[in-house]
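One protein chain omitted, others in place.
Note that the chains are named A and B in the order they appear, and that numbering of residues resets to 1 at the start of each chain.
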Amino acid sequence: MSSNARKGVVVAAAVVLAAVLIGVYVAFLTITPTPYSPTAASAAPAKSVHLTLQTVAAVGSKLSPNPNWVSYLTMENGKWVRTTVWNVPANTLVHVTLYQFDGNSGLRNPFLSQARGLVGGTFTLNGKAMSRIPPDDASHTFAIPAFDVIVPLKGVADDAKNQCGYAPCSLSNAHNTITFTFRTGKKGKYRWQCFVPCAAGFVYGFGGPMQTIGYMDGFINVV
Amino acid sequence: MRRLFGFNLLTAVVLGIVGFYVGWLLGHQIHGKSIDYFGDTGQNDIALFVGYFVGVVGFLVGLGFANYPVMRMLGRPASVREKETGGVGRYFGLCTDHKVVGLQYLVGIGVFIFIGGLNAMLIRFELLTPNEHAWNANNYLTIVGLHGTMMMGMMTSGILGPFANYLLPIMIGARRMAFPRIEALTFWLLMAAGVILMTALGFGGFPTGWTGYEPLANQANWGMDAYIAFFALVGLSMALLGLNMIATVITMRAPGMRWGRLPMFVWGSFTTAMLMVLAAPVLISTLLMVSLDRTAQTGFFNPQIGGSSYLYQNLFWIFGHPEVYVLALPGMGILLEILPVFARKPVWGYRLAVSGMLGITLLSWLVWQHHLFVSGINADLRPFYMLSTELISLPTGFIFVCALGTLWAGRIRLTVPMLFCLAWIFNFLIGGLSGVFLSDVPSDVTTHGSFFSMAHFHYTIMGGLIFTFFAAIYYWVPKMTGYMINETWGKVHFWLMFVAFNSTFGPLLVIGFLGMPRRSVTYAGYLEGANQWVSISAFVLGFSMLIFIANFVYSLVFARVPAGPNPWGSKSIEWQLPSPVPVQDFDRIPTFGPDPYPYGDGVAVPGRPAVAPARPTP
Partner (left out) sequence: MSSDPGTAARGGHALRIALITVVVTLVALPLVIWVLGPNMPPGKATDVAKAQVFSNTVMLVLMTPITAFILVYLGYVLVVFRVRGDDVSRDGAPIRGNMRLQVIWLVATTAAVLFLAIFGSATLLTSNGSGGGQGPKPLSKPSGVALPVQVIAQQWEFTYRYPTYGGVETPQLVIPVDRQIAFHVTSLDAIHSFWAYQLGVKADANPGVDNVAYVKPKTVRTFSIRCAELCGLWHGYMFDTGKVVTDGVFAKWIAAQQTMFREVTRELPSYAKYYNPDPTNRAG
């Protein structure tokens, strides 16, 4: 092979290598969680969907590379999956049933212990309708700031029996059941987050799972 | 085959990886009450820091940096591998020839700047729409941080590394730098730093952008530790590089090279080096405090346990503002070095220009609080810092007037290096004027933290430094390699880059004023059209870089048109030597005459014809 041809091969190989590395890099960045589309509640008069969630104290190694992180889990086709991105139709009622298995950490801003933006103005906690909980009892919140929706989620008592260890948790473990309904508006991509500093080990309790989509943060894609 | 064993890059990489794992395991053995919480987070920051540290030590040992000290301690003669005078292998290890280090820097920094630029393209891709559409929200902030951090860390040594290392000794008549092994060390430290920063991705990225503000940095995933390690190594590299430059210029000037006869490029490098040596230690100490906050739960920057978020901001910007003049001054040195050659005139106002550079060096220490105007600092301070910041435009103006004066009544040749230098004047004008807006506190209330501020520093750093970086490449690479870079494609690169650059950052000045904050993945809907224009211009700008890379590789690898000793007809000393410069630099140490820019006298350099040989056309 002539000298030029040899050099050509080397340069071409370098370009291909660079392109492959860039491709890997970009692909790594675009790993997006697959959204889950909750299905319509059957025999419901208005447009509505149903979402079943649980919040756990430690997500476990089967569901995450960070086993000690807190997390939300979604019920998808009968299985608990670590998904926090949901596709929901526009102008639809979203009925949420949430099983709360974690202990309380308390809100940094007690103002966020009052529910806002819910249909009917209240949520039910273990069957009782109410609009707020004591701020120190909050374990997590579910909030969609763009809709001005927020629901405080009460924590399991410290001395409760049969507390859940690693997720997924079953209903035989100590838990609080919270239900609430909100309505989606126009199409768009809206973020939701927890407001309780519940990320153990991180300063202000807001690092780690509190800043990673797939744990305590996610998106509602109104489609 | 024999070369593969021994102290070289391959050994260094292997020892680096081994060292990382050794450090990682060591770090995990450290226990204590104040670091119990690592169990909850799942991120052992101490293990990562120790891993990086031992990894870098392993890397340096593998290259052979420990050979000389260890051998001398044992009373044995040291290996002379590092003093090799020939062969391609020199470029892939520790070599104390300043010319080799210069070329290593050029390629090494080039690779990392390419990565930084790629991240910029990814940022602009995301900003095509007002809402998130491309990258995971976590990743957008990491991309922004990677772009800024990589560029700042690499361009700090962007001129001094490749060009001052290669040319400064020659320009003052020396055969080497004052500390050749340290010179090589600064390069390899920077390379290790770049690799460490890229590993941030594997550790969850970092959410703070290049400024690393506390207390957010305390909260971040352990990708933040990669940022800290990167900047600590960059700071160390900076300080040593600057120290080397200063020692060389002070002690190793040849006979006749008095202070008043130093070429402008040397003055630019010297003043930059002074800033580097004084600013880098502030950065390193600050990062040490951040790492203690992140590991041992100290409270330097946590107000609730006795610290202050202002402490970080002030410490960072005491480093950060001289840092941006570290970025600006070399560009000014190159500008005033190249303009005389292509205008065939001496520098207009040599002493004024030098005073300008020294003035910038001094004043850059007195302005840093203009980054903190609306942060809640004591309001009494603001008029003072407004004054000091506006005063720094005075010495900057000296550089302008000297550049403009050099062009007057010249015989101007619009070669590619000249085009890039002229673009500096245009770009830095806009950059400087937008800086005046930012220095005015009432105006800064709206523009602080917006894309106006971002466009300002891109105009000065990219429009200023990067354009002169390319001028230096097109101008001096023929001297460093012996081959010309194709002029026609160089002009294509220039015009595409110049137009695309202004098309990208000009509108951003407006967009910032219209209310778009920095580092924000969403923005108001009415700015979508403008952002799309900017993004497309940015893609064209990126494309112009690809053209440059293709031209560079083609010209130096395939075309190989010999440059000859003096293709530009320059009267500067380095162009009186063969291209590429031979290993020993000078056959005999020269004696310098009274005028660094003997243009316009009709008097040639003694012994050489007044007419330069015809420049080879590639």
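Everything that follows uses one rule, which is that a contact is a pair of C-beta atoms (placed from the backbone, for glycine too) under 8 Å apart; a residue touches a chain by one contact, two chains touch by 3 or more.
From a predicted model like this one, the values you see are computed outputs, not experimental measurements.
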Options B:R261, B:R382 or B:R560, residue touching the unrepresented chain: B:R382
Options B:G6, B:G89 or B:P517, residue touching the unrepresented chain: B:P517
Options A:L53, A:V88, A:A167 or A:A199, residue touching the unrepresented chain: A:A199
Touching residue (missing chain; options B:M71, B:A296 or B:L433): B:L433
Residue of B:Y105, B:W188 or B:F400 touching the missing chain in the full complex: B:F400
Residue numbers in subunit A that touch the chain omitted from display: 57, 70, 102-103, 105-106, 108-111, 113-114, 116, 131-132, 134-135, 139, 143, 145-146, 148, 191, 193, 195, 197-206, 210-213, 217
Residues of subunit B (touch criterion as defined above) contacting the omitted chain: 37, 40, 132, 137-138, 140-141, 207-209, 211, 213-216, 219, 297, 302-305, 308-310, 313, 343-352, 373-380, 382-383, 386-387, 390-391, 393-394, 397-398, 400-401, 404-405, 407-414, 422, 425-426, 429, 433, 436-437, 439-446, 448-450, 513-515, 517-522, 524, 569, 599-602, 610-612, 614-615
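The definition used in the following text is that only the chains that are shown with their structure count from here on.
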Centroid spacing, where centroids are CA-atom means, of subunit A and subunit B in whole angstrom: 41
In the complex, subunit B residues that touch subunit A: 37-43, 118, 122, 131-132, 134-139, 143, 201, 204, 207, 215, 218-221, 302, 553, 557-558
Of all residues in subunit A, those that touch subunit B in their complex: 4, 7-8, 11, 22, 25-26, 28-32, 66-69, 188-189, 191, 199-204, 206-208, 211-213, 217
